[in-house]
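The complex appears here without one of its protein chains, the remainder shown in place.
Note that the chains are named A, B and C in the order they appear, and that numbering of residues resets to 1 at the start of each chain.
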Amino acid sequence: MVDAILRVGVLGASGYTGADIVRLALTHPNMEIAALTANTHAGKPMAAVFPHLGFSGLPDLTTVEEADWENVDVVFCGLPHGTTQEITKDVLERFPHVRFVDMSADFRLRNPETYETWYGRPHTAMDMQGEAVYGLTEHNRDAISDARLVACPGCYPTAALLALLPLAKAGLIDMADITIDAKSGVSGAGRSLKEMTLFCEAGEGMSPYGVTKHRHMPEIEQELSSASGTDTTISFTPHLVPMSRGELLTIYVRPTGGKKAGDIRAAWNDSYADEPFVHVLDKGVGPATQMVRGSNHCLLNAFDDRIPGRVIIISTLDNLVKGSAGQAIQNMNVMFGLEETTGIGHVALFP
Amino acid sequence: MVDAILRVGVLGASGYTGADIVRLALTHPNMEIAALTANTHAGKPMAAVFPHLGFSGLPDLTTVEEADWENVDVVFCGLPHGTTQEITKDVLERFPHVRFVDMSADFRLRNPETYETWYGRPHTAMDMQGEAVYGLTEHNRDAISDARLVACPGCYPTAALLALLPLAKAGLIDMADITIDAKSGVSGAGRSLKEMTLFCEAGEGMSPYGVTKHRHMPEIEQELSSASGTDTTISFTPHLVPMSRGELLTIYVRPTGGKKAGDIRAAWNDSYADEPFVHVLDKGVGPATQMVRGSNHCLLNAFDDRIPGRVIIISTLDNLVKGSAGQAIQNMNVMFGLEETTGIGHVALFP
Amino acid sequence: MVDAILRVGVLGASGYTGADIVRLALTHPNMEIAALTANTHAGKPMAAVFPHLGFSGLPDLTTVEEADWENVDVVFCGLPHGTTQEITKDVLERFPHVRFVDMSADFRLRNPETYETWYGRPHTAMDMQGEAVYGLTEHNRDAISDARLVACPGCYPTAALLALLPLAKAGLIDMADITIDAKSGVSGAGRSLKEMTLFCEAGEGMSPYGVTKHRHMPEIEQELSSASGTDTTISFTPHLVPMSRGELLTIYVRPTGGKKAGDIRAAWNDSYADEPFVHVLDKGVGPATQMVRGSNHCLLNAFDDRIPGRVIIISTLDNLVKGSAGQAIQNMNVMFGLEETTGIGHVALFP
Partner (left out) sequence: MVDAILRVGVLGASGYTGADIVRLALTHPNMEIAALTANTHAGKPMAAVFPHLGFSGLPDLTTVEEADWENVDVVFCGLPHGTTQEITKDVLERFPHVRFVDMSADFRLRNPETYETWYGRPHTAMDMQGEAVYGLTEHNRDAISDARLVACPGCYPTAALLALLPLAKAGLIDMADITIDAKSGVSGAGRSLKEMTLFCEAGEGMSPYGVTKHRHMPEIEQELSSASGTDTTISFTPHLVPMSRGELLTIYVRPTGGKKAGDIRAAWNDSYADEPFVHVLDKGVGPATQMVRGSNHCLLNAFDDRIPGRVIIISTLDNLVKGSAGQAIQNMNVMFGLEETTGIGHVALFP
């Protein structure tokens, strides 16, 4: 398979996650962009919506309806939730040969009631949901390799779960006392026009948002509950930080049985020793978003708090790469039997 | 006293807190800058170190030794800790009429062992420490009004204590379970040359720093212990955010006796209803550093967490103003019987 | 007049220039905000559109129609061009006692054809235009003091004309060879939602915009032509820079008669020696927007180019203050016989 060329379609190519798929595809040796859709921009060249992609020989934007799915091997979906489930269902039913890597939220939650509660409307493609595989690559590689529909995790869930899943599985932390203080760059809010994401509003300042209401919470809880066997509720507070890319989670936990930061680091090392994209930093070194900007890496560390019995965990990644498009391509690599790091092995762009 | 002109000296006028004293003094009707010291820049005009202060008729910089303290009514000290205690002792012994508003860390900790533990050297002016009054204006106004030496709180302690002191005093929260996730702009690190505060290093990214080691912790604990009557240890993790000014604390607490965010808001309203600089925002509104940039205001709010029994508190202020120079002038106003808001009543510079 | 309280109305209070009028008014001893209009937000408190103005005792927003102009002494207009001329005409006709300080572009151009050419529609209130006084305070103080309608210059024209008018008047430069390379912070584009002013689009990068098409050109040319007695066309290229406030113009000129940078500096010193807000920096010192952020100051300097016969001029100001709201209040001070610096004497907020 390593010499195969995969013909790739991108749904929602005028958004930031869609554009990052294209950016990465352009230097991926096995990807060829065959279709780019963006209904409100159909007919335009990609340069009209993303000038930095303008001299790369890309096809023009089309509507979803016009795209030639017959000649596409894999579709990446960067559409908003809600829209996604209908289009996914339609494409997969009409073109069963297509494999689908969804970066939206529509196929992440297995419980339809949870979906309806958090997204304010019933799910309309629960039959598809049944075959969706949760795309946290490091923890679900086997299922992903066979999947036709992969639901890539949200950016915050990726950072949270890479840190917490090994601990939840091993019973290393008290599942009733997990506090996640999350910070994200502005690209996490997408490209749609909102006053809060204007340069003058988001710049030179920071603020919490969506306090107790962020939709990534049920997704984190679903996976932690499943891993720990305990129904888990977390405290999760996101903040908007004046940078374009990157997110950093500071997670406050209580290890069980007198365990300490060293035990958490050991558990991670057990889980991730051979992982190319998850790294436990040297003792005492704080992960920074600058270390991962533009890359598919996730960096972890743990510190013993001064309060006995508590540990401070830091997890960081680029929300558009490991938190979205990069992990999506990582999953594609797994699905098609390619070397998992193919095309996404860049280190961070620093400074 | 309202028509009095106070002759003001600034120690360490080449640093950011010193410069902010000067900025505020220039439009304060009762302040006249009489002396500016910066030993390594002595002899230069202020414009040579801070061009934005260059057309304001300021005296040139001098050494500490050359400054004419005889003709100064009040001194603001923006020197580093360590240096401060010696100079303070010297000036106050030789010029007993001078009143001293210290923005350094040297007179904040009442226990000399705590000082030595956290600052790595013994305190050399503990006799002065005895008469130092902790300058958190809203909670110590009476003592400040009579003080000769006021030790202004650190920026993080100001934001933390304005939020927590009313709760600690009223027994509203479990003092054994306080987690402070703090975020600060880069000016908090001062103007000295460090690689981590270069534009290319601190920009477009964020990171934790000083995890479990930040020197503002013992100061917060001292005041919380005193207010609650309980020896208090906190969890405190600061982060560096790519903005110049502003800090925001997200504080995770457990109210006692089934209390909720509404009770915390009520306690604040009791404490701060008549305060000009501390404001409890409307229910559900998240404080943002953009709301306080350049101003002396501190904004608070509290939210019930989804985990029953937990509350999320947000506190924000400008680290150089309410967190340093603004509060220092607020204290000066109190010390000299001026209207407390004089010269520091600006709203934020937004955008 | 110095103790008078002026009752102030602000048209377009939900925009950045309107908000900066309010910010400055709140510490101006003679201004009392009586009316704030923002038709799409009528009925809301100011805090709902500008949280940083939320604890200042301001009246709620109203429609233009509902505002009580009878009890207003002076109106500041921060509405878009086009809308402004109609509302101005209506208010001034119905309430002849009101004095009007317009920050829009509608009354700056004296030639209706020029207006139509650049704004794409005929002017509908040319009768009002006749009595409008161009509000570049330093060059038009007498006319402003008696005016009922003052048309404040655009931000770029203010920076350009403060630099060039003394030279044009004195015949010091070749009017046929003026190149202005202009750089502005993002607030110059206003608060309306545009993709190009999103944080992720405008951040960490810069670009030219409106090349050969910017509407501030005819305004600069009108004033330079008038001052020099020569019909003047300029080269003007603006750029968008990733900062909220501030603009900086680099102006390339050819002095006449072998004159040099020193002669230009001398001409400025003649014009501005007693001006509180226009400053010629020391020889060799480059003006920076950081020196004026949030202040009403304009800084100038001139450098002899290596190409003989050419001079490089730098002019900088804060586009929302001296480039808009600050100069508007400066004009109000002149119109009502107040000390000209009243309420706008701040130095820059740095850092």
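We adopt the following convention: a contact is a pair of C-beta atoms (placed from the backbone, for glycine too) under 8 Å apart; a residue touches a chain by one contact, two chains touch by 3 or more.
Computed from a predicted model, the values in this text were never measured in an experiment.
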Contacting the left-out chain in the complete assembly, out of A:10, A:38 or A:53: A:53
Check the options C:25, C:74, C:162 or C:248 and report the residue that touches the missing chain. C:248
Spell out the interface residues on chain A facing the chain that's missing from view. 16, 19, 23, 26-27, 47, 50-56, 187, 203-204, 244-245, 279, 281-282, 285, 288, 290-295, 297, 320, 345-351
Residue by residue, what part of chain C touches the chain that was omitted? 176, 179, 181, 183, 200-201, 203-209, 211-212, 217, 233-235, 237, 239, 241-246, 248, 250, 252, 286-290, 293, 303-307, 310, 312, 314, 316, 351
Can you name the residues of chain B that touch the chain not displayed here? 16, 186-187, 191, 193-195, 197-204, 242-244
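Here is the rule we use: only the chains that are shown with their structure count from here on.
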Averaged-CA centre spacing for the pair chain C and chain B, given as whole angstrom: 36
Distance between chain centroids, defined by C-alpha means - chain A, chain B (Å): 39
What are the residues of chain C that contact at least two other chains? 16, 187, 203-204, 244
